[in-house]
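All protein chains of the complex are present and in place, except for one that has been dropped.
For clarity, chains are labelled A, B and C in written order, and residue numbers in each chain start from 1.
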Amino acid sequence: MTAPATAAPNALPSYLEAAHGPKSWLLTRDHKRIGILYLVAISVFFVLGGLMAVLIRAELATPQGDMFSSDVYNRLFTMHGILMIFFFLIPSIPAVLGNFLLPVMIGAKDLAFPKLNLTSWYLYMIGGLMTFGSLLTGGIDTGWTFYTPMSTTFAQGQVLVTAVGIFVAGFSSILTGLNFIVTIHRMRAPGMTWFRLPLFVWAHYATSIIQILGTPVVAIAILLVGAERLFHIGVFDPKYGGDPLLFQHLFWFYSHPAVYIMILPAMGVMSELVTAFSRKRVFGYHFVAFSSLFIAVIGFLVWGHHMYVSGQSVVAGAIFSFLTMLVAIPSAVKVFNWTATLYKGSISLQTPMLYALGFIGVFLIGGLTGVMLGTLGIDIHVHDTYFIVAHFHYVMVGSAIMGYLGGLHFWWPKITGRMYDEFWSKVGALLIFVGFNTTFFPQFILGYLGMPRRYHMYPAEFQTWNVLSSAGATILGVGYLIPVIYLLWSLKFGAKAPANPWGAKGLEWQTASPPPVENFATPPVVTEEAYAYETSVPAKEVTVGI
Amino acid sequence: MSTVHVTPVRTYLLVFFGLMALTFLTVGVAHVNIADHLPGQVTDAINDAVAMAIAVTKATLVVLFFMHVWHSARLNKIVVWASLFFILILFAFSLADYFSRGWLGVPGK
Amino acid sequence: MASEARPAPLAHHFDDYDQQRESATLGMWLFLAQEVMFFGGLFLAYTVYRWKYPAWFALGSNQLDVPLGLANTIVLIGSSLTMVLAVRAAQLGKARQIAGWIGATMALGTAFLVVKGFEYHHKWVHHLIPGAGFHIEGTTDPAAQTFFVLYFCMTGLHALHMIVGLGLLAFLVPKALRGDFSAENHNWVEGVGLYWHFVDVIWIFLFPLLYLLGRHHA
Partner (left out) sequence: MLPNAPVFPPVSSTLASKVDTLFFFTLGVSVLFSVAIVATIAAFIVRYRRRRADETGQEIKGNTLLLELAWSIVPLGLVMVSFFWGASIFFESARPPADAWSFHVYGKQWMWKVEHPEGKREINEFHVPVNQAVKLTMTSEDVIHNFSVPAFRLKMDVLPGRYTTAWFRATKTGTYHIFCDQYCGVDHSKMVGKIHVMEPQDYKRWLVSGASAGGAVASGEELFVAKACNTCHRPDSSARAPVLDGLFGKKVALVDGRTVTVDESYVRESILSPATKVVQGYQPIMPTFQGQISEEEVVQLIKYIKDLPPAGAPGAPAAAPAGGKP
């Protein structure tokens, strides 16, 4: 895309240099700085959640419960799930990369509502601190799913505080989605038509729909749980005429689509990575773009697949199973189109591309086991076993986080203006891939054998696979440690990044690294479709080896 | 430059009185067992249906005129329809579970 | 563009007022879509429980005071009228009128809440608050509480929205008097107006669902 912005990218001070001091960060309205605020916050929550995972895996290395009491163990996995899902993965790509890049990619100066954007971050922080506070004061033992009447009547601990924390964080997510949709509709640069949008933007558009329409339903469900606990009234407890399944319907109405809040942005990143590192137009642009919307909409129709054996009617089970099958197709379409994009490309295996390829491999396993779970006859055996645990870690830890890390590496030079170490980043990517599969593949076997999830102790014959899994988690932990080190290192010692280190297309690569406050020195005008690599030879900007 | 449409006060008043009329109507019919006044086998639920029909009419009036959707950009209309569509999904599929409990000879409540 | 009176300036990242206004209304509508889903969960709960316990719902709704509910409905629809007139005044750029109509809206909104307060008090006196002290004439089945659980959740959340709305309106009055709103730029009035009407729409459904259905049995 030609834009006059390339002329003098360094004329303006970058968003990092424009102002200094804590106040300039905590009161900023610049979407880029808010993206950084999120980056710091979610990283902290990730490490917290990850440490709990390490404790879980340590405990599960032996069949007896020898490290923790049952009660502590239950609190560990509950908090692990809550922190990872609500405070790490859901905000990860949208709130960090999306916040930073979306306005730049469409040639806008900022999101439509900058103050609201900052408000979202504060809501997120309030929610996060409440949840963290409840953790410090004993945590909760409901599981991240809050099933009633367990959560309303029987659970110990700070259910109320956590519930309110999630409720508040939910509104942060809603407002982010709202901001994105308005921005995409109203703030595009001249010439940036819908079908010239990068697929990353399409993915975020679809994600935002889910955030706006799904999140309020879980919010009200959680609020009712809170009310039931507080006032001892029967909303969901059958003792007072309540219906526990109603909670499950409300919860999964959000929480199934929520898994697409986690994966769709990662898929958006994927489309950027695959095109940039094969220097080629994406294959089937329209199919990839619309499949995101299709996933978002059909994703709202399948929630009952979490409830096949819950006492839901068998007819409803069959309907939900049928629709679950349909939702697999647009994901398949994406995978095939990415593969086809590589055909006759100019493929370079730089670190972000390694993550992209890892994503495809891992997502295949995660997604296809998802289809198995969607199959009624199989789910009646593996429901609530480690098969589920393996499935969702494959899609969440494997796919979504690999997408996130791939994106973070891809845009790191743009965000920070620094290059990271090529060698160590490849070692890190490799270690994460190996560690991840060693951790979670054995869990499929455990699951089919019948090992239930959320078990503190288990029969001795399951031990070998569990030891393997715990060993893998150690590798994975070290794998995650490596990027932390070299990325932090790069901030100070990394080489200065040029405007377009990868020779990639997209408006964000046409402005300086890091970008100036309002993103572009002169407002860009778009004259090309996305990924029109064939029209230019990005010779000079390329600095990193092949 | 502004594309804002200014609605005459008369329209607002008409809508208001329409809403008032419907409010009294719905209170009035609520005390009548409509099924008794209709020929044939009509279930009790007819009262619910009438009340909801009136409520939907009232809500539509508010949305179209007070909330200016009548003169709004197409996109805002789409948002309205989309929220209705998704609320319908929530209802349809949850109730599909409840209403089909016990079908196919599988017990359930 | 009428540039001599430009009370609230164009935000730095917008190109013109049209873009700014369209963004604001779209944002508000999306927020309301979110609200629809939020209340939708409660309406679903209502539907499910009413289907499960028709008798208790008929019994429950017969405990409510229709005249008060009706009065409140009239008050609330009236407040929607005054609100829309405030928005109209803003569209025409008439600062004092805006403030006047907003004041009227706030008065009606407060009246609604006061009446609601009396109703709650009445429920309290008659042991109709769900929980340990709940008692209703005609049954000891604990499921009979379900109606009142929903009654309080739904009307309570609605009242909470009204309180937020009143706060927003109060925030607009000085702005209006200061002359912050012009024909080009009155997004705040418009946005709060949409919100207020939305709260009205919720009540339009709550009133028959809670007060009226099941009346014909009594």
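Things to note:
The working rule: contacts are C-beta pairs under 8 Å (C-beta built on N, C-alpha and C of every residue); 3 or more make two chains touch, one makes a residue touch a chain.
Owing to the predicted nature of the structure, the values given are computational and were not obtained by experimental measurement.
Between the chain not shown and the residues C:55, C:113, C:168 or C:183, the one that touches is C:55. Considering the full assembly, A:455 is the residue among A:424, A:441 or A:455 that touches the omitted chain. The hidden chain makes contact, of the residues A:13, A:133 or A:311, with A:311.
Touching residues on chain A toward the chain that is not drawn are 65, 70-71, 74, 141-143, 145, 147, 149-150, 153-155, 238-239, 241, 243-245, 278-281, 283-284, 287, 308-311, 314, 317-318, 321-322, 325-326, 328-329, 332-333, 335-337, 339-340, 342-349, 357, 360-361, 364-365, 368-369, 371-372, 374-381, 383-385, 445, 448-450, 452-461, 463-465, 467, 503, 533-534, 536-539, 542, 546.
The chain not shown here touches chain B at positions 43-44, 102, 104-109. Residues of chain C in contact with the chain left out of this view: 52-56, 139-143.
In the analysis below, only the chains that are shown with their structure count from here on.
Taking the mean of the C-alpha atoms as each chain's centre, chain B and chain C sit 17 Å apart. Inter-chain spacing, taken between the CA centroids of chain A and chain B, is 38 Å. Within chain C, residues 22, 26, 30, 33, 37, 40-41, 44, 48 each touch two or more of the remaining chains. Counting partner chains per residue, chain B has residues 75, 82-83, 86, 90, 94, 98 touching two or more of them.
For chain B in complex with chain A, the touching residues are 75, 82-83, 86, 89-90, 93-94, 96-98, 100-104, 106, 108. Those residues of chain C that touch chain B in the shared complex are 1-2, 16-18, 21-22, 25-26, 29-30, 32-33, 36-37, 40-41, 43-44, 47-48, 51, 66, 70, 73-74, 77-78, 80-81, 83-85, 88, 91-92, 183-184, 193-194, 197-198, 200-201, 204-205, 207-209, 212-213, 215-217. Within the complex, the chain A residues that touch chain B are 185, 209, 213, 217, 245-246, 249, 253, 300-301, 303-304, 311-316, 319-320.
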